[in-house]
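Of the protein chains in this complex, all but one are displayed in their positions.
Then we have subunit A:
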Amino acid sequence: MSYYFTILSPTDTPIFNIAFGTSKGGGDGIARFRFPDTAQYMNQFIIHSSLDILEEAQWTNGGMYLKHIDTYPPAAAYISAFLTPSGARFLLLHQPPLVPNPASSSGLGSSSLLGSSGNTVRGSSSTIATNPTGPQTEEAVRQFMNEVYESYVKTAMSPFYKQGMEICSPVFRTRVTAAGKKWL
């Protein structure tokens, strides 16, 4: 499972993003998307295209965690969203590993690594990787989002931080990485 996580300010400025892989089931926490290395912008493209749906969903559901809101079938990408009360959007794109494995060894950047991690993930059947829309995944993502939210509030409370500024604190990045390791 590979993840791409973005925080968007209320005015649609990306203020933080990070890509990481699963650490559950023997994963090594490195993102391996099925796009070639030259097409990493696809993640941003997919994730930002879900904003329309998010803006509809945000007025029908008063919760902060809006669960899985969008799917992009060509890339088998799922997008979960979390809205802070002050209007920042947390978007998480998750792409489960390819189930039929042979395709993975074709010309992708890190083919050998991908093959091995794919096997181990499939080995443990009940991990969240197997079912991207299942309740287990929703819960794990919710925990992840809540933990990031805590760090985000701490950032926002800093008097030197203005809403809409990029979050460049390395401590914040470590916090997000740690939350990803813990829950996803």
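Quick note on the criterion: a residue touches a chain if its C-beta (ideal position, glycine included) is under 8 Å from a C-beta of that chain, and two chains touch if they have at least 3 such contacts; residues count from 1.
The definition used in the following text is that contacts and distances are computed from a predicted model.
A chain of this complex does not appear here, and its UniProt-recorded name among "Trafficking protein particle complex subunit", "Vacuolar protein-sorting-associated protein 36", "EKC/KEOPS complex subunit BUD32" or "phenylalanine--tRNA ligase" is "Trafficking protein particle complex subunit". Contact with the chain not shown here comes from a single listed residue; of A:T6, A:S80, A:T137 or A:S151, that residue is A:S151. Shown as candidates are A:K24, A:H94 or A:R175; the residue that touches the absent chain is A:R175. Listed here are the subunit A residues that touch the chain not shown: 10, 58-60, 62-65, 83-87, 146, 149-158, 162-163, 169-172, 175.
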